[in-house]
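Read the structure below first, then the notes.
Excluded from the complex is one protein chain; the other protein chains are retained at their positions.
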Amino acid sequence: MSEINKADNTMPQVMREIFSGGLVRTVISILLGFLVGALFMIGSNKEFIESLGYIFARPGDALGAAFAVVNEGYGALFRGAIYNADAETFEKAIRPLTETLRLGAPLIAAGLGIGLTFRVGLFNIGGTGQLIFGMIFATFVATRLELPFVLHMVVALIAGIVGAALLGAFVGFLKARTGAHEVILTIMMNYIALYFFTFLMRDPALLQETRASGNPKADAAAETALLPKLLGDNYSLHWGLIFALLAVVVFWWLMERSTIGYRLRMVGFNPDAARAAGINVEKTYILAMALSAGFVGVAAANQTLGTAIGVTPSSHANIGFDAITVALLGGSSGPGILLAGLLFGAFKAGAPSMQVFGVSPEVLGIVQGAIVLFIAAPPLIRAIFRLPKPQTTNALEAIRKRIFTRGGGSK
Amino acid sequence: MKLELRGITKRFGAVTANEDIDLVIEPGEIHALLGENGAGKSTLMNVLYGLYTADEGHIEIDGVKQNFSGPGDAMAAGIGMVHQHFMLIPVFTVAENVALGHEPTKALGVIDLAEAKKQVLEISERFGFNIDPDALIEDLPVGAQQRVEIIKALSRDAKILVLDEPTAVLTPQETDELMEIMRQLAKSGTSIVFITHKLREVKAVADRITVIRLGKVVGSAKPDAETSELASLMVGREVMLTVNKKPAALGDVVLEVEHITVLDDRSQKAVNDLSFEVRGGEILALAGVQGNGQTELAEFLLGLRKPLGSKAKVNLNGKEITNKSVREVLESGVGFIPEDRQTDGLVSEFTIAENLMLNSSYKSRFTKGLNINFAARKRIAKELVEQFDVRTPSSETVANKLSGGNQQKVVVARELSREVSLLIASQPTRGVDVGSIEFIHEQIIAERDAGKAVILISSELDEVLALADRIAVMYRGKIVGIVEPNTSREDLGKLMAGVTA
Amino acid sequence: MTTSKETEVKVGYKSPIVMGSIGLLTLVFLGLLGRDGMVAFEISRRTDSLQLPTLDIDSSLLGVLSGLAMFALAGFSFSKAIKNLKTPIWVSIVFGLVGVTALLGWLAAEKSVPIAFIAGTALVLAVPIILGAMAGIMSERVGITNIAIEGQLLTGAFMAAVVSSITGNFLFGIIAAMVTSALLSMILAVFSIKFLAQQIIVGVVLNVLVIGVTNFLYQQWLTEDAENVNFPGTMDIIKIPVLSDIPLLGPVFFENRITVFFAILIVPTIWFVLFKTRLGLRARAVGEHPLAADTVGINVGRTRFWWVTIGGSIAGLGGAALTIGNAGAFGREMSGGFGFIALAVVILGRWNPIYASLAALLFGFSIIMRVWANQVSPGIPTDFITMVPYVVTIIAVVGFVGKSRPPKALAVPYVKG
Partner (left out) sequence: MKLRNASAAFALMGVSALVLSGCAAAPEAEPTETAAATATEEAAPAIDYLACAVSDEGSWNDKSFNESVYDGLEKAEADLGAQIADAESISAEDFAPNLQAMVDQSCDITFAVGFNLVADANAIAAANPAMSFVTIDGWSEGNANLKPVVYNMAESSYLAGYAAAAYSTTKVVGTYGGLQIPAVTDFMDGFYYGAMAWANENGVPVSVVGWDPMAQTGQFIGDFVPNSGTSKSIAAALINEGADVLFPVGGDQFGASSEAIKEAGIDGVMIGVDKDVALTSPEYAPYILTSAEKRMTNAVYDIIAELSAGGAFDGEAYVGTLANGGTGLSPFYDFDSKLSDEVKARLVEIEAGINSGEINPKS
């Protein structure tokens, strides 16, 4: 045991790193996810089922039907999310891509937030609650304050980030102070935030739109606070994308270049060593939760300021939860989350188009679940495809080792 | 019952922990398995106990080939084991722990607790253990826990009892008691495999000795063999029991500690009203059996634990650091080599370079504003790797790919390359190969010769005797005596048992 | 060095302080500043032939009395804390009941409180949470974190509705719910035990997957052909002779569907198995110290696998309680977070089936409370009433149970050489 482990020489080192690392596994997971989705589409297709009745007499029908339905489904997804070749003008044809970018933006921002906690050995399952708190703050600024354009928007954006970060910090504080597990705290906070938001939106003196009577709905954001359109009025893509991209850059700098990120990662890998190295682990947890929620707050501002018609309790759009899958798929790295967020944004953008073509977009929920299921179990993928064992320590695997080796409800 | 291990080989990835090991345990004998830390003793015993499956070779009992798929099979075959880390469930009672796995039951699978308690009491009385079957394990002292482990094995009619490093946590007196128990057991026909790296104990109790080094059997001996002969078998060369060092050139008092009391994780007083001081240019060794407050004291000095009461006072170079945070303590000039580098000394997923800046991430030569100064880090890491002879392909290699000794060198390099006036080295050579031990010892001496104060915490008497300028012996959270390094082992042993002269 | 650097020796005064504060709030806001008017607590149901007299009391007086009673309990807790003893759990339970009574009385000033209706509905609504919590306890006691309760419930709800509709037989529906949910749990078990996957992540992912699959099938199939595949109705209500005639207790406990009876029976059964039998001792050993369990010949992997799986089947029945045991049809994502609440309940109940069930009742109660409060006292912010159990959970987790110990090996994969 005293010798350095010699690398297996059967495969060149570089190849080995690629194959054992996240990339190939991620791609395979995504492909498998689409495959699972395809099976569901085929299995629920009428023509296919009918052709099964005589599959041995004429198997071509079944295959044809299967191919047709998958082609139609994923074809519609492509047309709805990337490029619509049927459109009359090029301008219209690329609109789907802009929608993907628009819908992907909040997923990216929130995904960064969740990914950050993964890196620190925490699990922030409270994206929804933090998003809602960010929306409360952003909505307040956007509807109840009068400020000139740009300044109003920036203040509202900051308010969204601060609002979310406050809730995150509160959870971090409770965890650091009492040792309560953040998973349970954040789940409970999700509900509390949602009901609190609903309460605020039921009272005209608070956030309610005057016309909404007893229905919880907030006033529309002032025009001065809205995120400006990025590509003109023909596209709904707005500045939310720019903020999400900025968030990616900030995240990358924070986690990879800065000493703060270095300490966050240290705590994530080994809190005991961090403690002995003079790091206040409790404060780091608070900081990490606040930063995490801050990123989620960017998504909150996006949701609040990206719509001209005012938010409702359902405007959180489940982004807080989807962000978990985004972070998982993106391997908790900035570029990874960017790509994963765009993929899931494409799913959201393509859903209406799939419906129009008669394919239930709910199948994308299955695809999404299947992808992360394969991601979550690297040994499974390795077993299926006989990939080599990883040489380097992948961040997620290290977390797997670390993060939940702590107890469920106490230190 | 006669136990034979034939050609056992066990590999973990590229590492071979056991290689072609043959071992025969005769009925009723105490067979010592002697070897350094990391020599592969525990792996071998886990293979014997069915926890690991051997890659090659097999086990025979009374000439019959065995095929253990789990500890259950080993137990059924009459093998009992007392692990180094006790296999007891802290929140269960003694009776529940002893019964676990072969519970006496009534109808519906309901546990017959009365019967379980009776069993415990029977064995406990037979050997004079004095154990309350209703006590929770977590409330028992370690010595008692060990006896529960023995009861556990005996209640399963173990014919062969494997004791894995049983004395590591015991005082010399408790150790003597244990040896008496071992003899008694052997007399009643139980074979005992006694795994240890302590020569004195081997010579005192064993009938036969097998020495293991680097996963291989390197020889066997009778207990009347010369100590030095056994030692050289163990480490593979003549051991240097003394390190060449100049006499101490004492400087000013660097660290003053007064009236400190520290609680352990179970809220018991681990350090009890302790006071001492260390001067520049000297090595103060804190000797003692593990678990007498050394760990807590080290953690306290670093700022990880807060003192109890208002009388506590710690001065470093004349400045008070009593209630300072770890970061402040480190920045005021304390170097710290933790006893367990895997948990406290290194982030094994980090590279060597990253580990070298572990406690210098705020404002140091490794940083540039809020950014990490990558260029400087690379340069410093390269220098330190060379200077401290870390055997690695590059300074960007991940720490968990290094051997224990090289990992420890990284920790030492980190601490010694900082500006420190006090070095606290806790078990600095535990689990480290002989070559690295020597290197690390030299580094510690060099620090002392450079005028720094060194606190050495070690449960290895050899190390203490070799390095220390003064030896403070700890017993139950107090220093029971401070003695010169030429004190005899016997006298030190007495002190370690709390017997003050 | 362990992570805990606690220097506290004392039990602490958290419990009495929290209790005292809530008592004060009750005294002031529900009592002194409370509403006037008599409240009638109805013991009989309005449909019962035998009508027992109602218990009448002034709303604000009840608030004052409750506040004082809460002070007394806080004082008792304080006296324990002085002696460095923990507050017994029955004090918390009585405290909760007093608080609930005060709240009911405050809401129903000049109206009446249908106790049997509220308690009975709370129990029915709590059943999925109780059974989900049992799945959580069974899996966490052997060391596997179960975030997938939500998915287990949803699976059960879906299968129970669909299979009951198609076969026209509720028994088949129940069996299908339990079996399918058990299969789902096997994925959690295998991923955790064999692939050593991150347990919380696998749980979250399974939830995502189940939501995806049930949503797809719901939209593609169930809404298209609701009469045939999603119109099971609910199971018959069984009246247990004699017992169901007991005032108050009868209608609440002994006049129910089989799912409720099952929940009432399974809770003590799991408690008994867990703490009194060989199976339970071994399971707990696996959850506390798997290596120790292994060294005495207990198969850790197999134990974990079966406890998680059987727990899953119980949660599947909990899902069935949502559809054929209450609502009568399957709806999109109808488990609506009950799985996560069950998770909270597990911790709130300190991994003890009995306590967890009591905590589940608190949540069931809050749901019906919101509806009922809206009716007797329209215009009050019911959102806050709905929040109560979540806030209680947080208080409990950070205050009362913060130091309670989960199974030591929870979420730690067991790797053998």
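Observations on the structure shown:
A, B and C are the chain letters, set down in written order, and residue numbers restart from 1 in every chain.
Definition applied: contacts are C-beta pairs under 8 Å (C-beta built on N, C-alpha and C of every residue); 3 or more make two chains touch, one makes a residue touch a chain.
Since this is a predicted model, take the numbers as computed values, not measurements.
For the chain that does not appear, the touching partners among the shown chains are A, C. In the complete complex, the residue from A:173, A:253 or A:357 that touches the missing chain is A:357. The chain that is not drawn here is touched, among residues C:40, C:264, C:291 or C:327, by C:327. Residues of chain A in touch with the missing chain: 40, 43-46, 48-50, 52-58, 61, 80, 84, 87, 92, 95-96, 99, 103, 212-215, 220, 233, 236, 307-310, 312, 314-315, 317-318, 348-349, 351-353, 355-360. Within the complete assembly, residues 46-47, 114, 117, 121, 125, 215, 217, 219-221, 223-229, 231, 233-234, 237, 322, 326-329, 331-332, 334, 336, 367-368, 371-372, 374-375, 378-379 of chain C touch the chain that is not shown.
Everything that follows uses one rule, which is that only the chains that are shown with their structure count from here on.
Chain contact topology: the protein chains form a complete graph, every chain touching every other one. Averaging C-alpha coordinates per chain and comparing to chain C, the farthest chain turns out to be B. With centres defined as mean CA coordinates, chain B is found 45 Å away from chain A. Counting partner chains per residue, chain B has residues 304, 338, 343-344 touching two or more of them.
Across the assembly, chain C contributes residues 1-2, 4-6, 405, 408 that each touch 2 or more other chains. Note for the complex: chain B touches chain C at residues 10, 12, 43, 46, 49, 51-53, 70-73, 75-76, 81, 83, 86-92, 96, 99-103, 105, 108-111, 152, 263, 265, 267, 295, 299, 304-306, 308, 338, 340, 343-344. Within the complex formed with chain B, the chain C residues making contact are 1-2, 4-9, 276-279, 281-282, 284-285, 288-289, 291-299, 405, 408, 416-417. Across the interface of their complex, chain A is touched by residues 1-6, 140, 145, 147, 191, 194-202, 204-206, 208-213, 215-221, 337, 340, 343-344, 347, 381, 383-384, 386-387, 390-391, 393-394, 397-399, 401-408, 410-412 of chain C.
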